[in-house]
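Shown here: the complex without one of its protein chains, the others still in place.
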Amino acid sequence: MIRRIQTAVRNYCVFLGRCARIAFVGDWRYYAWMGVLTVISLLGLNAYCRQFADGLVVTGMCDQVSWGVYIANFTFLVGVAAAAVMMVIPVYIYDNEELHDLVIFGELLAVAAIIMCLAFVTVDLGRPDRFWHLIPGIGQLNFPASMLSWDVIVLNGYLLLNVYICGYLLICRYQNKKPAVWFYIPFVFIAIVWAVSIHTVTAFLYVGLGGRPFWNQAIIGPRFLASAFTAGPALIILALQVIRSVTQYHISDKALLTLRGIVQVSMIINVFLLMCEVFTEFYAGGLHIASSKYLYLGLHGYHALVPWIWTAITFNLTAMVLLVLPVSRSLKWLNLTCVLCITGIWIEKGMGLVIPGFIPTPLGQIVEYSPSINETLVCFGIWAFGLLCYTVFLRMSVPILQGELSMANERRGTVPR
Amino acid sequence: MTDQPSNESRRDVGPEREAGGEPNPEGMSRRSFLRTSAVFGTGLAALAAGLAPLLDVKNFPSLQQFMQKYYKEMTPEEMAVVLKRIENEVERQYGIRPHVRDLKPMDGVEFVYCLNLTRCIGCRKCVHACVAENNQSRSPEIQYIRVLQMENGSLDMEKAVHDYDPAKVPEKGHFYMPVQCQQCKNPPCVKVCPVHATWQEPDGITVIDYDWCIGCRYCEAACPYWARRFNFAKPSIPKDRINPEMDYLSNRPRSQGVMEKCHFCLQRTRAGRYPACVEVCPTGTRKFGNILDPNSEVSYILKTKKVFIQLKEELGTSPRFFYYFDV
Partner (left out) sequence: MKDSTKTSIVMYALAVVFLVLAGAFLSRGWGQTPALQPIPLVDSEFLKTATVRTSYAELVSSKADLSDFDCYGCHEKGKPPILRFDEKHNLIVPEEHKDIVMGHGRNNRNNLCTNCHDENNLELFQTRDGRELKFSESTELCGSCHGPTYRDWAAGAHGRTSGYWNREMGPITRKDCVSCHNPHSPKFPGRQPAPPPHTLRPLNKPAHEGEREGEHEGEHEGKHD
């Protein structure tokens, strides 16, 4: 029995060692890509060190607008993480064999996205050295009253879930074993429900605040999900094409078109919900629509966000039209549509949701927000780090899925480096 | 999904790698070793240099500070140790020895604030008395009280002016409404804090444990009265204006990255005195006291006056702040 455990542990260590080594090996394009990402990550790290030393005064935030691009990016990426698991549904519920392996790419994207989310929340904290106060049992986690406490639990749980599922499937493929159904299918279904929950909990962070009428609306939850399921699969469509071109992994167009179907329906729902929101606010009017007026029309002469939101709406509407037309079946148009979706939803859900909630302040003051250089560098740094993680994950998983990296071609007697 | 074998063997990838892209276990060639170590070396140098701003960190928390317990879990002995630490730190930073206490709420006391909108002239003396009493940062400027110049006949805050600065106040056609933490009975900030760093004490004051707050600013987003302030930088307090009479939960100097707000001057009120804003108000606009005492002036006001405003009453926060008019 002990020998079996010893062998299993040894095998696992060898597997991890080989995965780690392969992450540092690639062709010149790989090194160039990783190099650029590393440079941007280092710029971000340096900017964050400055913020850690001098405080959040180096950002563009103030007491009037106390959340900015960090939380905007966090919100967007939670959606991506939730939606990455959307691919699971056609595979496991509709038994689509074509997409089976692609589920892993989706879940790896979810892992990278969650890492980015956790990074964005950490850089937003005033006292990140007190993170241990959030650990239930050791700290004082305010569960279940605080939605942020729910978010801490569900995001970390989701991370563990996806790491487990991908890790299990990959090690089974590595060892050329058929994955045992009970070790992963229940977790996959849990992940589907959990994906919806992480995004709903993030939506409830905003919805639960009665003092901010721009957020205190029931439609925010559904809008989050609809926009997440548009931007997430759009990102995956683009990622899959990149995988297809830099590796020899075969991804059929049929898989891409299935994802296109998800993006299509989600974008239509997203636009419909936008119309519902705009009607609800502007038909009756009243004092509580001040934030919506600021966003769409400008308020008392302040209009910094107006060009942004109308660009986002234009992108979303264009994307919706393209998605409905058969022209987006061609990859060139599909890629353009995906870029429009991602950008439009990033603006709408990021700057277009977080910032107007603070303008005007509950006492009627208007102070506009724009991110500082330092803040922007930190954001780029975290995005670059996330892409770095995702590239590493793919660099490890594609050879495993292709059978090039497997137990069979382990060298006996090799000292793992 | 894997079909034809990889094309990589057709490309010359060099002797150090095999078909699967793995490094050749027999060892890298010298060329490869040179370039790998060049990248690694310079990469590590860039990483170390990137971390250079951390050298500027002032007051990095000691292990004792890092492990400090939550306020409600500290024994009186542990609290005494913490108060001593705070006194030493303040003396080190500002050159005067403060007196830091941990006053407990009194029994049978629930504080309530009444503010007479007929009388406020908008002079902002309350704002600055509060800043002086509570050791607030002067730059970046933190002020717990915000006086709004409103237009007669309307409570629409969108029309409020925050930065009025005429030669003389009050100005015709306006009334003045100072807003600070309303010490709500049903506080949204307490609900949303992820680490219980802010809570409501039995005497009605919503307090913050500055050494427990993680600075997420969720409470600032949740407050419907814009009453909470965040320390975006290390607070700067002029040494000659420090108030040495301090309390753990109220006016001891705060650190960078934590929240703060009006706490009804609990270092004064829990010792039976009026808050600084009440004392300095030249027109007697501000009234403070124990609502559970039928002889207090706040009880009198709530019994005899007719028109009360609780700001944003419809949100259900039940503020303990009552604005009234003389009728």
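Each chain carries a letter (A and B) given by its place in the written order, and its residues are counted from 1.
Going forward, a residue touches a chain if its C-beta (ideal position, glycine included) is under 8 Å from a C-beta of that chain, and two chains touch if they have at least 3 such contacts.
This structure is a prediction, so every number in the text was calculated from the model and none was measured.
A.B. asks: Take the complete complex as the reference. Which residues in chain B touch the chain that isn't displayed?
C.D. replies: 11-14, 31, 35-36, 38-39, 41-43, 45-46, 48-50, 52-53, 106, 114, 116, 121-125, 127-129, 131-132, 138-141, 143, 146, 158-159, 161-171, 173, 232-233, 236, 238, 241, 269, 271-274, 278-284, 287-290, 296-297, 300-301, 304, 326
A.B. asks: Write the list of chain A residues that the hidden chain touches.
C.D. replies: 27-28, 31-32, 35, 38-39, 42-43, 46-47, 50, 54, 57-58, 60, 62-65, 299-302, 367-369, 373-374, 377
We take it that only the chains that are shown with their structure count from here on.
A.B. asks: Spell out the part of chain B that touches chain A in their complex, as residue ranges.
C.D. replies: 1-4, 6-7, 11, 13, 17, 19-23, 25, 39, 43, 46-47, 49-58, 61, 66, 70, 140, 146, 148, 156-160, 162, 179, 188, 191-197, 212-218, 220-226, 229-234, 255-259, 312, 315-317
A.B. asks: In the complex, go through chain A and note every residue touching chain B.
C.D. replies: Spelled out, the residues of chain A in touch with chain B are 18, 21-22, 24-27, 35, 38-39, 42-43, 45-46, 49-50, 52-57, 59, 61-64, 66-67, 101, 121, 124-131, 133-134, 139-142, 145-149, 152, 205, 208-212, 248-251, 287, 290, 300, 357-358, 360-365, 399, 401-405, 409, 411, 414, 417.
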